[in-house]
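What follows is a single structure, and I will ask about it in a moment.
All protein chains but one are shown at their positions in the complex.
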Amino acid sequence: MNKAEYKDVYVYAEQREGKIQSVALELLGKARVLADALGEKVVALFPGYKNKEAANELIAWGADKVIVMDAPELENYLTEQYSQAMSQAIDKYKPSIVLLGATTIGRDLGPRLASRLATGLTADCTSLDISEQRELLMTRPAFGGNLMATIMCTDHRPQMSTVRPGVMQKGVKDTNRKGEIEVLDIKFDSSKFKVKLVEKVKENKGKVDITEAKILVSGGRGVGNKEGFAKLQALADVIGAQVSSSRAMVDAGVMPHEVQVGQTGKTVRPALYLACGISGAIQHLAGMEESDFIIAINKDKFAPIFGVADVGIVGDAHKIVPLLTEKLSKLVTKK
Amino acid sequence: MDFELTKSQKLFQQMIREFAEKEVKPIAAEVDEQERFPSENVAKLAKLGVLGIPTPKEYGGAGGDHVMYTVAVEELSRVCATTGVIVSAHTSLCEDAILDNGTPEQKKKYLPKLASGEWIGAFGLTEPNAGTDASAQQTMAVADGDYYILNGTKIFITNAGEADVYVIAAMTDKSKGNKGITTFIVEASTPGFSIGKKEHKMGIRGSATCELIFENCRVPKENMLGALGGGFAIAMKTLDGGRIGIAAQALGIAQGAMDETVKYCKERKQFGKSLAQFQNTQFQLADLQTKIEASRYLVRAAAWKKDHGMPFSADAAMAKLFAAETAMEMTTKAVQFHGGYGYTREYPVERMMRDAKITEIYEGTSEVQRMVIAAKLFKK
Partner (left out) sequence: MNIVVCVKQVPDTTVVKIDPVKNTLIRDGVPSIMNPDDKGGLELALQLKDKCGATVTVITMGPPQADLVLREAFAMGADRAILLTDRAFAGADTLATSNALAGALKVIPYDLVITGRQAIDGDTAQVGPEMAEHLALPQVSYVVGCEYKGGNNFRVKKETEDGYEILDVEGPAVFTVLASGFDARYMSVGGIVDAFEKEVEIWPASKLDIDPNKLGLKGSPTKVMRAFTKATKAAGQVYEVDAEQAVDVILEKMKEKFII
């Protein structure tokens, strides 16, 4: 392969029901930095249906060019349809770098594409840089977040990576930015469409995504079970917070995956993170240590969570949380 | 010579430990507090085959061995001694008694149901006036055509009321003393059989311990277990096996108390240091862990001898004696290390101390174990 043929930093502009996902804008922010370091362009790959106008938004957020793929087959995300569109675009334009959000879509599409293109893919990168040899340096946590690894893909193109939402910073939106919009027609092979979408259900309507919450009351092994989490919910209700969970409680089936904080769950940055009965495995810390203020309650005074907490309480969350709820609700009713 | 568990015993240990942590531990305090038989967990254990570990596959068992069975009782007792003794009494005292002494027909009829846990088993020997001196049996069995008619009372029977099958010792010929005792398999539905008062105990409070009442209870002759007059020998041999189970229970209680104590001593800080940093803590716990490990070797050696058809009576007695006394010492110290908290029900060591005591008493008191061990010493 002639590496020189491949250039520019491409971002998969993920949309759902016509709405461009925040992670795509974050990736444009990072792609801008990488492209400037390489002296190359930022290009957004934008598959969807009847959504062409949104391409301008991608330009405002840092894209130099948007490749629009507009087809009824692309109305809803389905692996094969999107893989055909994206691989045709990549074959045609030969990007040097392709970035995708590490969402349920990006983590489904990314590996499928990498396999089709016979190239490497690095999952869940937390930092991306350009080396002196103009290679992409992809750094990601490994071993449950206990270790960081820097990975390169020197002999294959494109260099692909996924990045979790909330990890990269968006650039500054500039609606006056100028960019190119190109429409690419996709030739679909419908004989390969074996998966049909029957129904799409939104389950947590009205609930705030934990990544958007101002305050998180989070529980771990020390909270133990559903009854324990009910105590956290009571506290959260009083202060308008959301309840989140460590991986252990999700693996144990006590809490759903959507509220898992950590390397394999969500990265959160609330104003207050109240960690109850969470020991603080590194994989958990990776998802919450950027919080503005962290209060931790744990029985074990040697728990690693105290290493990142602004305030640590050595004690039993089962006792402290209801007491805190009681005092807070008195304060709230007084007001 | 090999001191390691086999690959399958280790894999089994992984499974039962996970089961104990996830299913048994969360309800252990409640089972104790409410004196509630943990039926839901007994059903789950049954489904996994834990109620028929050493029973051969041809009789619907898991085809495992007694070492594996001691691992089960140890791991369960580590978090809940009640659950441990339910499995132990069922397996050792009823299932093994039928497996070792039953006719092919009896085995075919009872073992598949016991091994699958469809039926729970129990064993009745102790009477108000026949405790350590089991030969003083007053429950009478009188032949009447195709039946034996049982009259009398048994007390302190583990799994009573929950069990569907009981192995019962009764006097068939008083003039012959020990040689006049015979064992019978009695189904709970037998007319004339009923459950008497339930005991309120210091420990193992979720285990059902009741009186059994026989009032002209008609047991078919084909339910005689072993030979006429062979009952005392069967009961003693069955208790030898049972002692391995109780030793494993004591071992589990001791290890569970040690686990809690180590955890607590790491967390608890006094005089600016964690308790774990005091040499007194370290030395006391080192001595206790040595005793726990010694108990484990005794328990597994006794089980191994049983599995290999070797005499194990004295081994079982030594295992039970040592493991029970270690459990009592360990749990008492565990409470002491926990201080005031240890005396409350907020921590499990208080329960463990109450649970430990029974292991020095049932299936032969520590004094009986010493008698068994001494008898072997002076036999020659």
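When the chains are written out, they are named A and B in that same order, and each has its own residue count from 1.
One rule holds in what follows: a residue touches a chain if its C-beta (ideal position, glycine included) is under 8 Å from a C-beta of that chain, and two chains touch if they have at least 3 such contacts.
Everything numeric here is computed off the predicted structure, so don't read it as measured data.
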Who touches the missing chain here, A:15, A:96 or A:264?
A:264
Checked against the full complex, the residue among A:52, A:269 or A:301 that touches the missing chain is A:301
Can you list, in ascending order, the subunit A residues touching the missing chain?
79-80, 83, 103-104, 107-108, 110-112, 114-116, 118-124, 137-138, 141-156, 192, 194-204, 209, 215, 239, 247-248, 250-251, 253, 256-258, 263-264, 271-272, 274, 281-283, 285-286, 289, 292-295, 297, 301, 306-316, 319-320, 323-324, 327-328, 331
May I ask you to list the residues on subunit B that touch the chain which is not drawn?
7-8, 11-12, 14-15, 18-19, 47-50, 52-53, 57, 61-64, 68, 269
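Criterion: only the chains that are shown with their structure count from here on.
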Rounded Å distance, subunit A centre to subunit B centre (Cα mean)
54
If we count contacts the way the header does, which residues on subunit A are in touch with subunit B in the complex?
224-225, 252, 299-302, 314
Tell me, which parts of subunit B touch subunit A in their complex?
22, 26, 266-267, 269, 274
